[in-house]
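Below is the structure I would like to discuss, written out as structure tokens.
Removed from the display is one protein chain of the complex; every other protein chain stays in position.
The letters A and B name the chains in turn, as written, and every chain counts its residues from 1.
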Amino acid sequence: MLVQVPGGWNPLLGRLAIDQIPYTNPILAPLFVAVVIGAVIILGLITYYHKWGYLWKEWLTTVDHKKLGVMYIILGLVMLFRGFIDGLMIRTQQVWANGPQSSGVFGAVHGYLTPFHFGQVYSAHGLIMILLAATPLLVGFMNIIVPLQVGARDMAYPYLNALGLWITAAAVALIMISLFVGDFAHNGWFGYAPIFELQYSPGVGVDYWIWTLELTALGTTLGGINLIATIVKMRAPGMTWFRLPIFTWASLSANIIALTSFPALQVALFLVACDRYLGSHFFTAGFGGNLMLYTNLFWIWGHPEVYFVILPAFGMMSEIFPAFSEKPLFGYITMVAASFAIAGVSWLVWLHHFFTMGAGPDVNSFFSVATMLVGIPTGVKVFNWAFTMYRGRITYTAAMLWAIGALFLLLVGGLTGMMLAIPAINYMVHNSVFVIAHFHSMLLVIVYAIFGSVLFWFPKVFGFKLDEFWAKTMFWLFSAGSVLVFVPMYMLGFMGQTRRLDYVFNTAWHPYLVTEEIGIAVYCLSVAAFFVLLYVSIRDRVKNRVGQDAWGTSRSLEWLTHSPVPFYNFAVTPHVNARDELAWRRHNGINEAQPTQYVDIHMPNNTGVAIYIGALTFVLGFALTWRVWWLCLLSLVAIIVLMIVRSWRGDPGYIITAAELEKMEREAMQRQQQVEGHLPHHGGQAVPGGAMAYEGQKVSPLGTPPSSGGDHH
Amino acid sequence: MSHGHDNPILHPEVQMSSTRGYFTGFLISLVLMAAATAMVSSHAFPPFGLLMVITICAAIAIIAQIYFLLHIDVSEHNIWNTVSLVLFIPLFIFTIGLTWWMFSQLYLRTMPMMPGMH
Partner (left out) sequence: MSAHDSPDPSKAVLWDTHYHGHDVISTRSFGYFLYLLSDGMLFATLFAAYGVLSYSHSYFNGQTPADFVHPWYTFTQTVALFLSVLAYGMGMSAVKKGNKAGLMNGLIAAFVLGVIFLGLDIHDMMDLAAHGVTVQTSGGASAFIVLTQVHAAHIFFGLLWILVMMAQVAAKGFTTDTVGRLLSLRMFWHLQAIIWVFVFVFVYLWGYMS
């Protein structure tokens, strides 16, 4: 029943062998050494400062949605960095290997990457950026913000939430280990038949690719269920549907897409696995298989997926624009309707990824029209954001800059998308770098929204603001890089450069490629600026502390909690009276009102089961990749046993008494007074300079100096 | 909506189980499946008509099962399940239907004349 694999197999180690470790590869071998050194340093530091207990208790076993969200974001940022390095490698290879006279090193005829290695780099780049960077970042934000925005104490299924994180971490571990043990797939991030068949990809790369994707799909599906159930079932009293903050609406529509579409991905990949492991004929060229079927099944997931990542980004922009225009969001209801229209229509467009595959003009026309229809609700959103800003009192914080940048990118990406929707144009530019520039413009919308959200919500989660100067520096550098990399790319697409070239034959394109390389260098500078931003912000964290309403003009419910948010979110569940609850309370001068009475609250316990199961899914994925059957069975059984054990034990949770709550709340309010003591709070009117003290503005104490002002190092 | 049920057995989702409903659903679907099997194994109709008939049998059986077994109705406790199902059904139809259309068009253009094509 199982296929014979080339390259040997033994019952104990499967396909693992010492020659699967690329110790002669001139790039990977030094990288491995660097990684080992880095790991030793980090682990050593943790041990030296005796932080293992803290790490285990507070982070690795937590079910708190905020901590899980932070870990998702850290995971996403690390993978964003790795994906960026892959992108850097692609650009460098293309500018180097340009023309028959170009030199070659490290065993490559041109450039420094052999074609086989280059294939792995761009496959990893695509997979990582979409599924292991953008998705965890967005999921992390949804995790942190949505329960706060609906007034809940946690998500509907805290344990499942933790499980989702650790399964995603397992997927990350799997793709990272593919660097050093075996190869990665070289069939592009989405794969083609028949190159991913065993005959044409005899190594383990495609298997790594399959199981990484399957694990991410599982994690995201579980997260989707959690978010939808939370939004439907756990809203605070008074939070009717049309008082829901817009980011929550965006998360709801996005997760409906996730829930409905990820199963198609799981099936598509499962069938590839059947072909590779069982010798079935789903996607083979002969024996009755169908190559186009894979592409069809994949993109049934693939297109809704891109809307799954962009809708939360739109939601983030919809939160940032009103806050920094000091106006409510224009056209709230049409925004909500547009989100769902996008989600719905996104289900009808997937063939536009393979217009050229031969379905014919009737089918192509249907999908083309549907694709163009998606532009309408998107356009509604663009106008709504513009009208939100119109006649508002705009403050150009770094977060606002990112949001405005995202808007411009959306215009470029969206319009080129409309071009691509037309089969006549598509036939010309299909698989050229024009398509790459288009979807990178869209993905940059997401990246911009994420960076803007990091700046926007960081003060809420951590209690202090990030440094504005370095945030803006990073923004301008990043935007310059974006222009330098992608404008030439659109041009090159029209001139005929196809995607995924490891050797670029046309030297007339050299100036464009050089421009793109300069752009990547500018990106590197912006990454450096990001690290400086982190360092400076952490160094100045006491100076930049904020209270509950960090920006002074925030509007939605999450800003009602203390900064940083206590682990129980709200001491007493808030009662919601209006859309933009905080703005309503601030307008009526009651935003500072605290509960007069506390009640006992029920919190879930931490658990190690989630991380154990996550680790076991990594082992399972690894064992499946290397066909170590006994280990597959063992890890699968272990996972099932752990699930049964967890189910048996359940979680009664623990109670925080009203008295304990009151004490913690009093301490939080004292901290708030220390931070804002020198800023008088007038109910609704914005005090000039006062309510929006950021940018290192020197605000002279208007009243008595704070009782414990200055630094507390 | 919160329920202060101390006894989980009194929860509406438990109480909505009905022996008669389950038995009715069982009977309807079993009878329809038996009829379909009988018609198919005896080749009672020409292929296309037969396909129509068994599709109708399947459709009625499924609707019966969805109503009697899954408790899909518009009562307060089931409304969200119903809404979710109703939103998913078009997606099932698109996935299968658009794929089928796409490939029948493809085969029309790329495959030689095929006897026995659906």
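Here, a residue touches a chain if its C-beta (ideal position, glycine included) is under 8 Å from a C-beta of that chain, and two chains touch if they have at least 3 such contacts.
These numbers come from a predicted model, not from an experiment.
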Selected from A:L297, A:M335 or A:A421 as touching the chain missing from the view: A:L297
Per the touch definition above, residue among A:V78, A:V572, A:I656 or A:M669 touching the missing chain: A:V572
Touching the absent chain when the full complex is considered, from A:G99, A:G188, A:P202 or A:G289: A:G289
Residues in subunit B touching the chain absent from view: 1-5, 8-9, 11-15, 17-19, 22-23, 26, 29-30, 33-34, 36-37, 40-41, 43, 47, 50-51, 54-55, 57-58, 61-62, 65-66, 69-70, 77, 80-81, 84-85, 88, 91-92, 95-96, 99-100, 103, 107, 111, 114-118
Touching residues on subunit A - with respect to the absent chain: 1, 156-157, 221, 224-226, 228-229, 232-234, 236-238, 240, 242-243, 259-264, 266-268, 271, 274, 278-282, 284, 286-290, 293, 296-297, 300, 332-333, 572-575, 577-579, 584-585, 588-590, 593, 595-599, 602, 640, 644, 647-648, 650
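Quick note on the criterion: only the chains that are shown with their structure count from here on.
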Subunit A-subunit B separation of Cα centroids, rounded to whole Å: 36
Residues of subunit B defined as touching subunit A within the complex: 80, 87-88, 90-91, 94-95, 98-99, 101-103, 105-106, 108-110
Complex contact set, residues of subunit A against subunit B: 232, 256, 260, 264, 290, 292-293, 296, 300, 347-348, 351, 357-360, 362-363
